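Below: the structure, in structure tokens.
With one protein chain removed, the remaining protein chains of the complex are shown where they sit.
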Amino acid sequence: MNELMRRLLFLPEQASAYARQVDQLHYFVITVTMLGSAGVGAAVVWFAIRYRRRAEGDPTPHLSPRPYHEVLFIGGPLALFLLWFAIGYPLFVRLATPPKDALDVYVTGKKWMWKFAYPGGPNGVDVLHLPAGRPVRLLVTSRDVIHSLFLPDFRVKIDAVPGRYTQTWLQAEKPGRHDIFCAEYCGVGHSAMLGELVVLDPARFDEWLAETRRSPPLAAAQDFPQAGGDPAATLVEQGRRLAGAYGCLSCHTVDGTRHIGPTWLDLYLRNERLEDDTTVVADESYLTESMMLPRTKGVKGFQKVMPTFQGRIPGPEVAAIVEFIKSLRTDAVRPEPSKGPVYAPVPGFVPPEK
Amino acid sequence: MSTSSEHVAHHFPDLETQAHAARLGMWLFLATEILLFAGLFTAYALYRMLFPSAFAGASGLIDTRMGALNTVVLITSSLTVALAYHFSRQGRGRAAAALLLATIALAGVFLVVKYVEYAHHIGAGHLPGRYYRYPALDVPGAAMFFTLYFLMTGLHGIHVVAGMGVLAWLAAGAWRGSYGGEYSTPLELGGMYWHLVDLVWIFLFPLLYLI
Partner (left out) sequence: MAPRGGAWSWLTTRDHKRIGIMYLVLTSAMLALGGFYAMAIRMELLTPGPTVMEAQTYNRMFTLHGVIMILLFMIPAIPGIFTNFFLPLMIGARDVAFPRLNLFSVYLYLAGALIAVYGMIQGGADTGWTFYTPYSTTTVTKVWPILLGGFTLGMASIVTGLNFIVTVHTLRAPGLTWMRLPLFVWSSYATSVIQVLATPVLGITLLLVAVENVFGFGVFDPARGGDPVLFQHLFWFYSHPAVYIMVLPAMGVVSEVLQAFARRNVFGYKAVAFSSLGIAFVGFFTWGHHLFTSGQSAVDAGIFGVLTMFVGVFTAIKVFNWTATLYRGSISFQTPFAYAIAFIFFVVFGGMTGVALATVALDVHWQDTYFVVAHFHFIMVGGTLTGFLAALHYWWPKMTGRMYSEKWGLVAAVFIFLGFNFTFVPQYLLGNAGMPRRYYSYPERFWALNVASSAGASVLAMGFVIVLAYLLLSLKYGPRAAANPWGSRGYEWMTPTPPPPENFLGQPTYPRPAHDYREAHPGQEGH
């Protein structure tokens, strides 16, 4: 049944459990839509035949709706639509809240290519390798205009907006290859901004990681030009350097002592008490937000003196600083994120000059 | 003096309906004007939230006394335009014309003050976006403040100039005695527009100069 409907609706392969669930909703919604429009269409046509004009000047009765008509006309569609929403919205909420143990990948859109960076490792262009069966969180931004990372086989899409991070997640079920499209119009190369997601068997993924870790890095310098000269620098090392360069470390310590701002040691995933006595978990989005909007969620007990860095730190550098903060842990029991897969930019689309 | 019938357009049953239509139309037009500014106010609110210290700092660079002076000037001009309508209703067209001219003169004073402020900001490099050149306040958001400052006061200034044109036309009509007790609708509508120009400034002044 699933397979039949999927083919009838020209849906691509279902590469994750989430995709299968979205498709179930899709079948339900589209079946109801077809039945609804066919039903109304049939009623209209049948009335047009049944009550066709037989004589010019036929009088017709004056009919007015009874209350139960109105209840039916309003309640019926409302109940149906709310049912759709009740199924669809929790799915969206699930997509909007990545699991805690997800592997992070930073994605940067740029006219007209996708760049993928693993924490603690260099990065690649247009080809993303992921392990099967493990949740992966994608932290997405753009270097120029708005793009949108679209993985049709996973029914997942998230805009890449310059100056801010957006996130989504996915969990591939089995090894395979999947398309990556750009869904937000971004210029001449929009339809050529194609990428590929290669899902590997987890064991094979680790093996492949070990191989790539040994091979010399190729692409980092090109992809992170602001990060300084050393192409072998991991995101964490870049973050350490950038935190110094931007003056973060003149207010935030990394050894747990209190200074002008909260210390960064063990900051990641810490419960911070805010000015208004609510608490917030210092995850990636909070850390990023605090760089961009430092005054909105200030930690209690500290003066609001931090300037905003909106527009001052490019996306990849924000990612690096966040990774640096994440690395500052006293227990250090968190499993080491995969050490960088390193691969050359995939030859393919050459962006035309403007 | 005018009689009621000569002012009623062919498609209106009577003068009262016509005046009602004119007022309703004017209110709707004023609503669109407010919504036009609403887009800029939304942008202002968002960026003030993003850059509170930069906005506070940049706001300190503009002269509150100038803004206060202009506020007084505009409020006075609202008074003169209201008085003009009052006299026109009493049939004193010449007095109404004189008060309208006073309103135009006050609008001129407003623009002169604004010119002095603009000249100062342009000289000091307090300019929008990529033109911003003011090393003493080199923080992100300061340029955005001046972008919004120039856009908001500029759009308001255009409205002041348009209002001066409308008032001049009304003053000419009032001088000729076209309006009177029964028919002062054009003056009333012109006055409503001028009050709106005033009202927008009353919002701009605290947002840009004070807080």
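Here the chain labels run A and B in written order, and each chain numbers its own residues starting at 1.
Keep this in mind: a contact is a pair of C-beta atoms (placed from the backbone, for glycine too) under 8 Å apart; a residue touches a chain by one contact, two chains touch by 3 or more.
Quick caveat, the model's predicted, so the values are computed rather than measured.
Asks: Can you tell me which of B:Phe51, B:Phe110, B:Tyr179 or B:Trp194 touches the chain that was removed from the display?
Replies: With B:Phe51, B:Phe110, B:Tyr179 or B:Trp194 as choices, the missing chain is touched by B:Phe51.
Asks: With respect to the chain omitted from the figure, which of A:Met113, A:Ile158 or A:Met291 is a touching residue?
Replies: That would be A:Ile158, which touches the missing chain.
Asks: In the full complex, which bits of subunit B touch the chain not displayed? Write them out.
Replies: Against the left-out chain, subunit B lists 9-12, 17, 20-21, 24-25, 28-29, 31-33, 35-40, 42-43, 46-47, 50-51, 128-131, 140-141, 143-144, 147-148, 150-151.
Asks: Which parts of subunit A are in contact with the chain that was left out?
Replies: Touch set of subunit A with respect to the missing chain: 9-12, 22, 25-26, 29-30, 32-34, 36-37, 40-41, 43-45, 47-48, 51-54, 56-65, 69-70, 72-74, 76-78, 81-82, 84-85, 87-89, 91-93, 95-97, 144-146, 148, 150, 152-153, 155-159, 161-167, 179, 181-192, 308, 310-311, 352, 354.
We adopt the following convention: only the chains that are shown with their structure count from here on.
Asks: In the complex formed with subunit B, which residues of subunit A make contact?
Replies: It comes out as residues 292-293, 295-296, 307-312.
Asks: If you look only at subunit B, which of its residues touch subunit A in the complex?
Replies: Counting only subunit B, the residues touching subunit A are 49-54, 139-141.
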